[in-house]
Each structure stands twice: as structure tokens, then as C-alpha cells.
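Removed: one protein chain of the complex. Kept in place: all other protein chains.
Just so it is clear, A, B and C label the chains in written order, and each chain counts residues from 1 on its own.
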Amino acid sequence: MAGNTFGTLFTVTTFGESHGKAIGCVVDGCPPGLVLSEVDIQPELDRRKPGTSRHVTQRQESDTVEILSGVYEGKTTGTPIALLIRNEDQRSKDYGNILDTFRPGHADYVYWHKYGIRDPRGGGRSSARLTAPVVAAAAIARKWLHQQYGTTFQGCMSQLGEIVIPFESWEHVPNNAFFAANAAIVPQLEQYMDDLRGAGDSCGARIDVVAQNVPVGLGEPIYDKLDAEIAYAMMGINAVKGVEIGAGFRSIAQKGTEHGDALTPEGFVGNNAGGVLGGISTGQDITVSIAIKPTSSIRSPRPSIDRAGNPVTVETFGRHDPCVGIRATPIAEAMLALVLMDHALRNRAQCGDVKVDTPKIAAQAPLK
Amino acid sequence: MAGNTFGTLFTVTTFGESHGKAIGCVVDGCPPGLVLSEVDIQPELDRRKPGTSRHVTQRQESDTVEILSGVYEGKTTGTPIALLIRNEDQRSKDYGNILDTFRPGHADYVYWHKYGIRDPRGGGRSSARLTAPVVAAAAIARKWLHQQYGTTFQGCMSQLGEIVIPFESWEHVPNNAFFAANAAIVPQLEQYMDDLRGAGDSCGARIDVVAQNVPVGLGEPIYDKLDAEIAYAMMGINAVKGVEIGAGFRSIAQKGTEHGDALTPEGFVGNNAGGVLGGISTGQDITVSIAIKPTSSIRSPRPSIDRAGNPVTVETFGRHDPCVGIRATPIAEAMLALVLMDHALRNRAQCGDVKVDTPKIAAQAPLK
Amino acid sequence: MAGNTFGTLFTVTTFGESHGKAIGCVVDGCPPGLVLSEVDIQPELDRRKPGTSRHVTQRQESDTVEILSGVYEGKTTGTPIALLIRNEDQRSKDYGNILDTFRPGHADYVYWHKYGIRDPRGGGRSSARLTAPVVAAAAIARKWLHQQYGTTFQGCMSQLGEIVIPFESWEHVPNNAFFAANAAIVPQLEQYMDDLRGAGDSCGARIDVVAQNVPVGLGEPIYDKLDAEIAYAMMGINAVKGVEIGAGFRSIAQKGTEHGDALTPEGFVGNNAGGVLGGISTGQDITVSIAIKPTSSIRSPRPSIDRAGNPVTVETFGRHDPCVGIRATPIAEAMLALVLMDHALRNRAQCGDVKVDTPKIAAQAPLK
Partner (left out) sequence: MAGNTFGTLFTVTTFGESHGKAIGCVVDGCPPGLVLSEVDIQPELDRRKPGTSRHVTQRQESDTVEILSGVYEGKTTGTPIALLIRNEDQRSKDYGNILDTFRPGHADYVYWHKYGIRDPRGGGRSSARLTAPVVAAAAIARKWLHQQYGTTFQGCMSQLGEIVIPFESWEHVPNNAFFAANAAIVPQLEQYMDDLRGAGDSCGARIDVVAQNVPVGLGEPIYDKLDAEIAYAMMGINAVKGVEIGAGFRSIAQKGTEHGDALTPEGFVGNNAGGVLGGISTGQDITVSIAIKPTSSIRSPRPSIDRAGNPVTVETFGRHDPCVGIRATPIAEAMLALVLMDHALRNRAQCGDVKVDTPKIAAQAPLK
């Protein structure tokens, strides 16, 4: 209830701070009998980890995960799965200069006001480093959902600062540092980031994620609707300021005759719904877009105040992502997977197992 | 857990269907000693109720609320407050023609798939009529928050279909059927709606809501962040497809030097944060925008399927809102109030009562 | 979280006070498709209702239940089921004399201290009248569990004050006012109660309840163990001071060789476990005993204090049960049913549906 557990039936309780001894989580509610080892989890962590290109923080972490419990002879037992990741590269002195001042746009100020104490090392608990345990937990969910329903998750960056990235193909995503589904635009993105870094500034990004082969019937209206829970999960990712499902904000100017996806014996035509109607999955792809704000830890000097309320100028040194959106794609995929996993279990509690023969979905336009 | 309770410490458990005997809710967790009667609740219900202009559904409901419990000699006792609203104008025959077919863009299809049974009368549980008990419950939250912190809530429509509505003044909002903060544009909105109704079509809308005098420190990271919970609450409103906090999707193209609201001894300068940093309220105004899709129940014929999977043409008659966004403003205000109320209690559980002397906020630009 | 919701997946949220307008509840999470009407619920309420013999409170209430939602054409739809019972016989003046004083052994004192306000009419929210909505909700659970697994619930009084009631046969239970499984002892019980009433005093009771045909596998260790949840449910009934599962306190003096129920190909031999091992149902009968304290509202004068802390003498007039245990049997059955229902859903969320072919249970000794 203090907010560090995600989910209701498939729960992920995380712990740790950016520069503490370790980060990790306890996953409770995983169905028994799932074949599981670190090999299933590490690749997702590797997609998210820092230090892999010059465009992200240079902190070096292997992010090696250790399963401490819940698995016996290679299978989940239905008991809690604890995942541990030791912090390796802490260098907390980098952060000493922000002890008494507040960075504009950063959580410093509110943590200090709320708790009366705050761990300033690397942002403490508010650091995006805390998305690592979630990505690890989601790897378990992804494996189960894939086995059970064939569900898959993909994501890509569709905008970096002012640069819109046209969708070309999913195959490009693993081949560039930006998770862009477009190979040709990568040099332009790199130049943009280099300029930004030179200027001591940061920028935002848009990330799109898609879940395919989602069974019909997931979501618990009228409050724990699937899209409501997705919005909660996505807005809870560090730096996210907006969430769209399906047509999102484009729905405002649409007419009803245009927006409603026609049903045919072969499936839905189009996907303005983004895979959710009335808060319940339709069997269409679930499509989500999020807006990520520019990082608040930047080198450029800015006016702020200190803890006594006096005016100061703040400059942030140290190792920071100039665009947290660059590493956000695997995180957004993870959050979506956790929501679907949780609702798969919730749905079968009340309604029994879903029928997997979801209606065939008619060909859809590419993501955007 | 089946999804019909909103909140964790200030909980609202609703019941009822569009055309059942009654709708209502049980509010649990209200602090004791609050002066409360129906007079505090009815005005908010009246702002939301149907049949008040030609631009909304013509269903006639007085939406009269009765407090059944939890109040003794005019004060809350700390025990559950049950609120009951009898349905009056049901006319369920209007909906007979949709029994065996599914409206494109409507929850019909998924309810039937999920539960194997569905109440077709007026959309049953999926009807926007079910926002009435929430508006009623939120009136209690609003009163307590106002007494405790001086917090207030306002909202307006800022776009209707293609028509952007420039913000003029809050004083216009109660004086037109659209909750527009602009008097001059009202004739244009009326013409737009008349044309739409003539065409048997529907349109979307954008609603903005603001909470003022919010204490610093509300929100429970790292999952139950204040903005995450707001996103959950807003996306859970019928027909919402997108949610923004503060600068929202505009953050993508902003630079860090531009986005981060400077702190000064007099307060924050600007409000790109929308009143939330790191998932915790800053003391700035909380600003939220939502995208509402066009209504799916329209007169224009559309292709669909019946329950056997055969192709059919669907036309929806009966009394429907051609733009559910028109009545959405008080609903969005209500959801925001419920989130803040819940987090006010959650915050004081762990951290004790918040200090009300929040930093003075520097003058801000109007909403848009 | 304020404590008025019972259960986690099959939830019952109650409202109302002894002398308010109405009492009732919202049942959320009921599986869809269950045939249900008031006819399924009323008989259980009738078993519990007051005024049916001279040994219980003379308050006259028909306790007529009305289903307000969640049922369409005679079947549950998976949406919340609201149950309403109007209070009829209130006579609140009877209670005027306890406004400013506290009855020894009564909740008066703590409600006033906790909430700073209390509804003195008939004990307000702390009245045993509030068990009526739970009995109503449990009737739904009982019907579903019986259909799904053949599970049944029975209970009886096994001690009244000093009088131990030897178990003879379940068939006697519906034929006397005490729910005694023994016909011969009834005159003695009646005399005991008449003497007690004459003396202006009250007494305690022991109630035994049994669930039969319980599937193996219900219970969520290591905290939400089935027996832990049963203990919670039973200790939460008004006036309960002790709970035993299976051999209960007799286990203390047992040896391991005696206590552990042997397993045979035909089933378990004996039932010291009371149907639960390691917090999970074994397929044996679930057997529970509870201790009910004597009613605190008695005519005999007793020393106490008033709200200012001054010494006073308290006498309670009005209509009170001289032994709340007399009507407790259907309540204890109801609580047990709610726990099993909740855990049936919880179990299938994580583990899928239980196999109903539970091991045959060897002949067991009668209840005591």
C-alpha cells in the first residue's frame, strides 16, 4: 500500500536504490510448473542495461540477476520468486553537489518534502535504475503468456525530440541504440544526440508498444479496466507524461463512423480501439504510446532553491541519460506484459480460463 | 479485485446497471466528523445528469441521491457511507435491436466474450450512467479536501471534434451546455452538434481538469505514483483513449532546459510538470487532459457481426449522447478528487499529516 | 482498507447501522452465469433473524432482501450484486440512556475513542445486526460452491453457558431455537435461558461448524492460509473470543503419533487437522469451533464511567439477546462459506481449477 508492489494477483514488490547495495524484487503469484532459470531473464535485462552506447549513461552495470527462491529443479513451485541484482558501479561522490539543492523537474524536492529525508545518491529510489527489477519480473510474465496464449510484446521509439521516426520494420529495432524501427534515420538520431550532449541539454521521446495474440476478455471493469491499468503502468514509468491507447488523442477529431472498428467474420477491420473496448481486451493488438519528458539532470545551469529556500544555480554533473526514452522501450514492453499477466490471472479467477481461439484480426495498417 | 472498487484507503465500491433497479456505491474510509448531507452531493450529480440540453441523451433522470448509512446527526461516523440512486426512466425496449449484434467500438462484444452473458439494456454495467455514483462519492472527497487543505477542482472542454476551444475564463463554464471556458464559441459548438445529430454521427472531445491548493507530498512511488493513479482514474472513464499530465505529449519535443519548472523562493515558475514530479505532488496546480473518443452508439448503419459470427448491418436507435465528452467534465473532476483524497489518507498513514504551508506558486499562464 | 470489505476476490462490502435506514452489501467477483434470485438468499436470512423465540431479542424485523443489481434474466452477470435490507423496527429511544456512558464489555467506549463520534442507536455499526448482509452474501457463495464441488455447511451449538450439548444428530438442529444437535437437552437449555433472563444476566456459548466436500488445495500460504483466514473470519464475528480448527487446544497435550491423521488409500483416518494442513485444505471435513462471550448489554447494574470520566452505574434496558450465541450458528456457517468461496477463486487464479476428485475420507467420529 506504500506503493512498491505492482499488480494484484501477479505481484512484483521491488526494493533498492540507485546506489544502495542491491536492487531486486519478489514476484508472487506465478503459476507453478513454469520452466524458469536466469537464462530466461538476463536477455531482457541486457536490453535495458546502461553503458551500451554513447547516448546513454556511462554507468557500468552487468545487471546480473540471481534467482533466490521459488524455483525447484528448474520449475516454478508457485511460491515467491525473489530476484536479486547487486549494484556494482556506484561512485556516489558524483552526486554530492545536489545534496542541498533541488534540480528543476526532478523528484528531489518532493521526496524531501514528503519523507523529510532523502537518499541523494543517484536519485535514490526515484532513479530509473529501479526499472531493472520490473524488466526482470516481466520476463517471467512474458514467458508464461507466450506459452499460454502465444502473446508477444514489441516496442520501438517513434519520436526523438523533434524527430519523428517513421515505422519501417520491427527487424531494425535490435540493430540500433535507439530501438528505432527504421535503419535509415539512425545517423540523424545520433547527430541529434551528440549535439544535445554537447549543449548540456536533454530531450524527450515517444515510445510505442504492441502486444499481439492477446486473448479476448482480459480487464476488470469498471475501474480495473485493462486500459486503465495500462495507463497506470505506463504513467508510472519514470519521466512519462502522457499515455495513449489505440487512436489516443486522434480520437478527439474522429467521427463515430470513422473510429469504431468494424467487426467482420474474419475479425476486426482497423484498430482505433488499440485492442481494448469497455476496458476489456478485444483480441486485436494492444497498442500503446507514451510521451517521455526530457531528463531533469542536465549540465546546463538553471535557477533553483536550496533546502533553506534561498535561490541557487544548479548544474548537474555525473553520468545521466540525456534522453531516458532511449532505454525506455524494453521497460514499456515489460510494464505491458505485467499488466496482461495480472489480468490473465484475475480473469481466470472469476471467469475460468479464457478460450484461446480469439477472432482472427484482419490486416492492419502499420503502427502509425 | 473484480474491479468495482475504486481507491485503496478511501474506497468507492459501485453497483448497478444502466437499466437495473438502482445504481449506487459504498464509500469506505471517510474520516469521521465531516458535516455531510445530501445537500453536499446533489449539486455535483445535477451537473452531470442527462437530459439537460438537446446535445446530450434525452433520458430523464432526477438522479436523486439518498444517504443510507455512515452519517449520524449530520456528521460522518467513520463507517461506510452508502449512496443510493434509483433508476427512473428505463424504457429498455429501445435497446432490443442490439441483443444479438455488436456495435463497432462498443463494449458489447467483449462483455459477451468475457462473461458469457451480458445485460444489453442501455449497455448494462458498461454504461456511462455508472459514473453517477462516482460523482456522488467524489463530492464527499471534495468537501473534505477543501476543508483540510483548501483544495478545489475545476474542469472544462477544450476541444469538441475538430473545434479547439480557447480558454477564456472559468466563469463561462457553468453557463453553457458544453462546459466551455469560452462564451463566444458556444454558437459554433451548438451548430456542430446539430449537424452531427442530423448526420447520425458522433464526435470526440478533449477535457482539461485542474486541482488547486494541493498539498506537497501526495503520491506513493514507485508504482502508486500520483500521476500513475490519475492516469488510471482518467483512462477508466468511459470512452477515454488518452491522458496527459502537465505538458503531456508536448514534452517529447521539449528540451530539458525548457521543460523543468524553475524553483524560486516564491514558488515554481511554470507548470510543465502538471503538479507532479517523481510521482509526488509538488504543490503546483495539478493539470490533466483527456481524450474522449466518439460515441459508438450511432444511428448510421455500420458493418458488424452477430453472435453466431455472421455479417450484419448495425444501426443504433434510442437515446444516446452524440458526444459523451459533453458531460465528462464533472466526471473527470470527480475522478481527480477521488485520487487526491485516497492519497491524502495514504500519505498520512506513512508520513503523518502533510504540512499545509505549501510553497507559493508563481503566476502561471492560463491552462493552454 | 477501512475494514468494511470481507474477502479479496469474492468481496463483500457491507454498510449500515443497527438503527439506520437500511443495511446491505455489495458482492463483487461472483462468477457469471449462476442462477440467482432472492429465493436463494431469504431462507438463510430467516434462520438468523431476530424475534423468532423468547430467548433472543424481541426486535421484529422481516429482514427482506432485495437484489438491486448484478443479475439479468435470473443469472449473475459477473458484475456487482447489491443486496438491500431495509430496517423496519428501530425504536431508537430505547437506547437513549447509554448516550453518555459506556457499557462494560461493549464497543461503546472504543468507538467513541477511535472516531470521536458514535451512533448510539442499538450499537450503531458494532451491532450484531450487521451480520445479516454477510449471511445474505454467503448464500450466494454456498450456492456456487455446492454446484461446483458439492460443498455443504452445517453448524450447531455445542455449549450454552455451563451446559455442554452432546452431539446427537444434525437433524435436530432446525427443530429448536438453539441450533442444538440434540433434542433431549432443549428443555434444560430453555430453563437456563429463562433463569438468566430473570436474573438480568447473559451467558456465552460454543458453536461448531463443519464444511463437507471441500476440494483439496484451497488456501494461500504462507500468510493467507485457509485456517488463518477462517480464524480471521470467525474472530471477527461479534463477541467471539476464541477459535479452534480441528483438535484445537486439545492438540497441546497430544503426541505427534496421536495427532497426525494417517493417510490410507481410502482417505484420511481421523480429523485432528480439521481439514487443513500447512494452511491448505486436505479434502477432509473442515471443522471449526468458536467461543462466544456473554452479551455486554444486560439489565444488571454495573460500575462504569461516563464520557467525562466520572464513575456511574450502568443498566441496559431495551431488546437484547441474552446469549448472542443462540443466533450465531448461521453466521458462523456464512463466514466459513465466504472464506472457502474466496479461496476457491484465489486458487484457480494461480493454479487453475481444482480437481474435484478429492480423496475419499474414511469414516470419522462424530463432531466431538
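Note that a residue touches a chain if its C-beta (ideal position, glycine included) is under 8 Å from a C-beta of that chain, and two chains touch if they have at least 3 such contacts.
It should be emphasised that the depicted structure is a prediction, and the values quoted were computed from it without experimental measurement.
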Answer key for C:A228, C:I326 or C:L340 versus the chain not shown reads C:A228
Given the contact definition stated above, which residue among A:V26, A:I163 or A:V243 touches the chain not shown here? A:V26
Could you pull out which residues of subunit B are in touch with the chain that's been left out? 1, 9, 29-32, 78, 345-346, 348-353
For subunit A, residues in touch with the removed chain: 1-5, 8-9, 11, 13-17, 20-26, 28-30, 32-33, 66, 68-70, 72, 75-82, 84, 114-119, 121, 124-125
Those residues of subunit C which, in the complete complex, touch the missing chain: 1-6, 8-9, 14, 102-111, 113-116, 125-126, 130, 159, 161-162, 196, 201-206, 216-217, 219-225, 227-236, 240-265, 269, 272-274, 277-282, 291-296, 298, 300, 302-305, 309-311, 322, 346-347, 349-351
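Convention: only the chains that are shown with their structure count from here on.
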By C-alpha centroid distance to the whole-protein centroid, which chain wins? B
Pick same or different for copies subunit B and subunit C, depending on whether their interface residues overlap by over half. same
Here the gap between subunit A and subunit C, centre to centre from mean Cα coordinates and rounded to Å, is 46
Quick one: subunit B and subunit C, Cα centre-to-centre, how many Å? 39
Residue numbers in subunit B touching two or more further chains are 1-5, 8-9, 14, 114-116, 125
